[in-house]
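Here's a slice of the assembly, chains where they normally sit.
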Amino acid sequence: MKSNTVYRTFNTEERRELIRITEDVQGAVDEAGISEGMALVSAMHITAGVWVNDDEPGLHADTMEWLDKVAPPSWKAPSNEVAEALLPEGGDYRHHRGGEDNGDAHLKNLLVHHQAILPVTEGRLDLGPWQQVFYCEFDGRRSKRLVIKVIGE
Amino acid sequence: MKSNTVYRTFNTEERRELIRITEDVQGAVDEAGISEGMALVSAMHITAGVWVNDDEPGLHADTMEWLDKVAPPSWKAPSNEVAEALLPEGGDYRHHRGGEDNGDAHLKNLLVHHQAILPVTEGRLDLGPWQQVFYCEFDGRRSKRLVIKVIGE
């Protein structure tokens, strides 16, 4: 069994960003020198996610709008009455008592999931025609890491 | 390390369907000839999911009803006021500007997750008593693929 471990650090300009990383993952597979196996892509933080979906800006904007309703931030006004009702009773997260304001980003991490595992076949990520891999930053403007772990033969 | 890769193509009659695939995954494990390892089951499309849960029709109907509220379609009337409020501002997905009408299916893919990875022990999928594997089609009536990747020894 061969393996390869690659770390990537993000420090986004915006608080929330979607960053395409398909090519980074393929690079880690190339370096591993495997033909058959798997590539695990996992955010090392609890306010970020990894999402496999379409590289289409309209969809990305839809998804960010929807995430702000289902997992509402308290650092800005809720999007609508449903978002307001999904905030904790009293309007703010208990998690913020420690000085943080990123409670919503923890719930977005839960929804999106912090990782994906990609099949590798004949040395290539075995993805469908529209599948791209994204690092999803929900609480950026600070240094955060992602790990790519490839195993196979 | 041994590996085996199996593709399965679905072309559902209905727009949305849950299809049990536990037996397909066990078949891919058998073909791989492994005793210990893992089986990755991953939709190759961005409007489908893989779900491990109970093979119980009432639960499946509950889940589809709930998914239509939390990730509402715009190609039919919203289920209720909460579903309406979870649609994008203005009532339709930006993603539909390109001619699609499956924005909700992308969000259902996010919720359900597009993949699962199953442990293999002594040559069998190491699942609990009620765990079955389902391919979840949210935008069918067209040819769509799933990949099963088994690795182990």
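First chain written, first letter: the chains are A and B, and each begins at residue 1.
Throughout what follows, contacts are C-beta pairs under 8 Å (C-beta built on N, C-alpha and C of every residue); 3 or more make two chains touch, one makes a residue touch a chain.
Here the structure is a predicted model, which means the values were calculated and not measured.
Enquirer: Taking the 2 displayed chains as part of a homomeric complex, how many copies does that complex include in this file?
Expert: 3
The rule is simple: only the chains that are shown with their structure count from here on.
Enquirer: Please give the residue numbers of chain B that touch chain A in the complex, ascending.
Expert: Touching chain A from chain B are residues 1, 3, 5, 38, 40, 42-46, 70-71, 82, 85-86, 88-89, 93-98, 103, 106-107, 109-111, 113-115, 117, 145, 147, 149, 151.
Enquirer: Mind pulling up the chain A residues that touch chain B in the complex?
Expert: 1, 36-38, 51-54, 56-59, 61-63, 65-66, 69-70, 79-82, 111-113, 116-119, 121, 126-131, 151-153
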